[in-house]
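With one protein chain held back, the other chains of the complex are shown just where they sit.
So that you can tell them apart, the chains are marked A, B and C in the order they are listed, and the count of residues begins at 1 in each.
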């Protein structure tokens, strides 16, 4: 928790009154004292934007009625005074135009996932990011957990041998009823293709599952075959996704994501088996990593405990047994991106955060899943 | 554990020296004192058959060198003296000829799973069973667990609403290396298409997973799509199976079975979610059943504890907290079949054991999986 | 499950209609086909004894109206025909007279715990056993679990260093209400000092906890200090016991046993920590043993899995992941005692069962606990 690094100034688009994830982003960004929240266009409704800014203590002249006004206002400020990056926490359909505009103006960006509405938008955005050389972070926040970093280390260092089989699942139950008809804001936009994109459960949480697998294994999905369902009458997007995976090199897998698993909270689980061992990680019990081998007892590694890689150690704040959780993992993503920003770099692999290439791959995945399912279940290369 | 019922006489085919599952069958059959092991043709090698019979304390005149000799010898005995049923615990390819012969001779049969080598054999056998009216039990032993019976009760009584999503998995790791080349007997025949059938992992353990789902939900698989893999070079049968399921009525599911999940023991898990709740059962922790609802705390039911259905209560021997396990579940299958035999009935649904129809359905499932995978992943109706 | 050993003949005293533990003993004894139940005096009420014998299939001439008749009848039979041992499963107050009489007549004995009503009786009985040289087994059944044997091995081989701290607990809830006033037979006699002895919870289940600690650690309790409570108005024996332990050599510990822990089933847990590691075992999840070390990940050993000692391997019947449980552990105690009987020995340490010395130590423990508590909490040497 050293804070000798230069504090970065963050602006935010979205995340005002009634929003959920914006507050998480702000708390995560603030956790380590390296990032200061100084500007915002916190709602697409100007009055709400201004009111939210006042509630959150923004200076009046940096609480903007729209993201366009914020882009203009911050661009007009001196370097060092203006925001170092913008954090975009709007519904999905706004990611692309806003991120694109800030990137073009030379700002670093932190953007919620999925990165855009379509893979074409994602490809375009990635091109523009590369052209500008700005840092671009997509908040696949689960990759920030120390024990996910340990899992990645074990797999990619060969500790479990050649990967053969993956099962990743993200089971939720909050959309098991027709919640969108009750006026619940989250359910409303997340089931609307115009704002959420072509994927429902697969876009909202399946995308996290895909990123977790890719991040930990480093393997590329060669092709996939999907069966999407919408169990609630009238729901316009899938609320359940079952996907078969084939990876380059021969590994096979299953990805399942659902929002109708009654009782499911944020039950994101990853299991990976290789020729020499296996591992299991569960987001709701994130401080441990279970490892198996061909001929020894099962082992449980603990965050803050013995036997961890440098990345897992660096991503940890507390001694073992004092649990860290969601907010710290989220903060780790911000810290890693901030380090890249300070260095004027954008290599997520090097700095340990999901970059625009991961965001683009995520959009390709979602589109491939939807295409496969619409074709009745065919193998599609993402 | 009342034993006022008439003791039944059991003969066994297979299960001699070096076998694994035969001893389990004998212990399970004996557990409640209702079944007496009196005759056997315990190996396909006559000398080994005789030696095994001696070791196990069979009378010399009822320890036969071959199943044909046993069929003849027992048929020649008076009713009341001859065996009431034969238990067939040979490698898969012998199930059909032996079972068929005993059925034709009017004997009741307990047969290991998968029931035959092919679906055609299964259909023929089912016809012959129905023609004779003998009791025929296929030892899908996991259906004997009390908490599986409770799960079945909850689902079929509507406690979790209309079933939407099923995930069933059976993860093992014992074939993660090329064990069949070491002379290990189990690995040898279970990876040999001639003795195991067309399915490797899918036949050996995927069949249990299928039966568990079908037994608990009562739903019929409308179509399936499979991706089978053999990870060990030179292995002739699949050691990993990933299957998408579609059920009549609209439920969807995933079935996965693998023998290369390093560290996996007999990790058979079933999760079912409906419109009103969900449930989870795990074979390695079989005395509990976890249940979720739309708006209450998670609940855990315990074998021997409060709130169980009659079938679960009847299938239990000990107070809650004194764990029962594999052998008791296996014994429950024998007890249920024995009850049907005493009554001269063969309705597994009524008596609570898997009957010839379930065995036939299991073979159709295996063949459909193999066909789907060989076609590169197409929807196939089993 | 080899059965090449000579089958032993068992007689039973107690365990007729309405009894609980007798049926467990019979099933455990029968499990491996090495013990045959041939004679019984199954109730203190002659008619009930005879009726129970008939139900259980005893020959008429070996179903006795009283234990005295059985002692006489069996003694009159030829060696080889008469019972090899008697299993005594009556309420506690009858253990001493019956066991003493059979011992004096030269029979081997399996006796439920606690062994007698008083420590004086226990001392006398131990003397008589030693005088006769018969095998005498006290069914502290939890010591039969393979993973308890593994725990014992780890501690006594020094794997966790010098033992420092022990916590053992046995939490039940079945007497959380005044069950004895409802006519429930188990509650009736177990809360009656005349039939149960001076200890309630401490005698019934605290005695198991004591034996588990002693068996696993091999340490002698140097002194103890107890606080016994009876929470149910009018109950004549303790239903809750909290005990501080000091062991020879300096280790310290806590033993707690309760029958008013609502929701508690048979929650027997043992934790032992030494200078180099620690271990945890739980009776309701008996197939695993958790081990910690000074500087590695936590480890979980599985029955049937890697890294187990010879005793744990020998006490196991099934592959890992096919759970074994209460009945198998109970059967292991019988098998070990049977081995000693066949050899004409009585050294429980060598043959792996709790012998008369352990039974005597158990009675000294109970009396010391009661004495300490009655004195208001003083250190007492058992």
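Heads up, the rule we're going with is that a contact is a pair of C-beta atoms (placed from the backbone, for glycine too) under 8 Å apart; a residue touches a chain by one contact, two chains touch by 3 or more.
It should be emphasised that the depicted structure is a prediction, and the values quoted were computed from it without experimental measurement.
**Q** In the complete complex, the chain left out here touches which of the visible ones?
**A** Per the contact definition above, the missing chain touches A, B, C.
**Q** Using the document's definition of touch, tell me which of C:187, C:225, C:315 or C:337 contacts the absent chain.
**A** If we include the chain that is not displayed, C:225 is the one touching it.
**Q** One chain isn't shown here. Among B:75, B:181, B:300 or B:349, which residue touches it?
**A** Considering the complete complex, B:300 is the one touching the chain left out.
**Q** Looking at A:91, A:305 or A:377, which residue reaches the missing chain?
**A** A:305
**Q** Name, in rising order, the residues on chain A that touch the hidden chain in the full complex.
**A** Against the missing chain, chain A presents residues 1-4, 7, 20, 23-24, 26-27, 30-33, 55-57, 172, 174, 264-267, 283-287, 302, 304-305, 317-328.
**Q** Mind listing the chain B residues that contact the chain we can't see here?
**A** Residues 291, 295-302, 305-307 of chain B touch the chain that is not shown.
**Q** By the contact criterion defined above, which parts of chain C meet the unshown chain? Give residue numbers in ascending order.
**A** 160, 164-165, 167, 169, 173, 176-177, 225, 227, 229, 231, 240, 242, 244, 246, 250, 252-254, 256, 258, 260-264, 271, 273-278, 292-294, 298, 376-379
In this section, only the chains that are shown with their structure count from here on.
**Q** Taking the mean of the CA coordinates per chain, how far is chain A from chain C in Å?
**A** So the centre of chain A lies 55 Å away from the centre of chain C.
**Q** Where the CA atoms of chain A average out and where those of chain B average out, how many Å apart are those spots?
**A** Centre separation, chain A to chain B: 43 Å.
**Q** Counting only residues that touch at least two other chains, what does the list for chain B look like?
**A** 264
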